[in-house]
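One structure is given below, represented as structure tokens, and several questions about it will come after.
Every protein chain of the complex appears in place save one, which is left out.
For chain A:
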Amino acid sequence: MSFDDAYAALTDHQDDTRWAYGTGFSDPLAGVPTDVPGGVDAADLTAYCLMLGDDALIMSHRLQQWVTRAPELEDEMALANIALDLLGQARLLLTRAAQAEGAGRDEDDLAFRRDAADFRHVRLAERADADFAHLVARLLVFVTWRLAVLDGLRGSRDPVLAAIAAKGVKELTYHREYAAQWVVRLGDGTAESHRRMRAAMHAVWPAIGELFRPHPVPDRLAEAGVAVPAAAARAEVDAVLSQVLAAAGLPPPTATDGGATDGGAGRDGAHTAALDEILAEMQGVARATPGGLW
């Protein structure tokens, strides 16, 4: 196919699959071995991949909502790129969850045909952002934490999870630089931007505790060499956040372990009304037109 004739390149196809958009994507793990490693509980592996996949899926959706609303075109492209990377991680992880579950479901069933109480992401992912400072504060916390977790999963005994993590670490390193540089720019900017960045860090702080709350699924899988315990990422996250706050001239927020975010944990399916809004938007078309192509 020649680059010289873009029109021919676009039309030179024997099937029309690429022109149809719907929920029926091809398996992103096509050809990757699907076995669950010996000694690993398949139900736990399913639950853990759902947790990590839902974190990425819901955070990606929140980022997509900023496209057309960001202060500059360059930031819309950045947020769209970060959202796309997270969506890719979500597709791989939900597909891995469906494989390990072995009940005939696929990534689309898990993304589009589950109810709110069946989602397993941390509540940090579903929060709405009051302004751009709130967005970059939340993004910084989320990607700093996720980078630390996935970095630990590169050595997982589940080879699929390890490969997804190794790929994600490279992407999240870029995401974290983007978020950190915005926090520094706003914190170290005008009096107004400093005030708003400080308020945003203060607002997100109580949501941090939930990220490290022990949970039996990752803890059991950590014993089997598959997962990292929820609490394990804390030291790295604290160190990075301290580094960014210092560079931004922001005081460390005064709170709180934040262990009890509104009294529930997203990992157990306890979510806020924010998730209902997200799912109404994200799942609406897929539920209204099952198998639809457009």
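The working rule: a residue touches a chain if its C-beta (ideal position, glycine included) is under 8 Å from a C-beta of that chain, and two chains touch if they have at least 3 such contacts; residues count from 1.
Throughout what follows, contacts and distances are computed from a predicted model.
**Q** Look at the options "Phenylacetate-CoA oxygenase subunit PaaJ", "Electron transfer flavoprotein subunit alpha/FixB family protein", "ABC transporter permease" or "Molybdopterin-synthase adenylyltransferase MoeB" and return the one that UniProt uses as the protein name of the missing chain.
**A** "Phenylacetate-CoA oxygenase subunit PaaJ"
**Q** Thinking of the whole complex, not just what is shown, which of A:Val36, A:Cys49, A:Leu86 or A:Leu186 touches the missing chain?
**A** Looking across A:Val36, A:Cys49, A:Leu86 or A:Leu186, the contact with the absent chain belongs to A:Leu86.
**Q** Determine which one of A:Val36, A:Leu186, A:Val244 or A:Ala265 touches the chain that has been left out.
**A** A:Val244
**Q** Just to verify: which one of A:Val32, A:Ala128, A:Ala224 or A:Ala270 makes contact with the chain not shown?
**A** Counting the whole complex, the residue in contact with the absent chain is A:Val32.
**Q** Could you please point out the chain A residues that touch the chain left off the display?
**A** 1, 3, 6, 9, 12-15, 17-18, 25-26, 28-32, 74, 77-78, 80-82, 84-89, 91-92, 147-148, 151, 159-160, 162-164, 166-171, 173-174, 176-178, 180-181, 184, 236, 239-240, 243-244, 247
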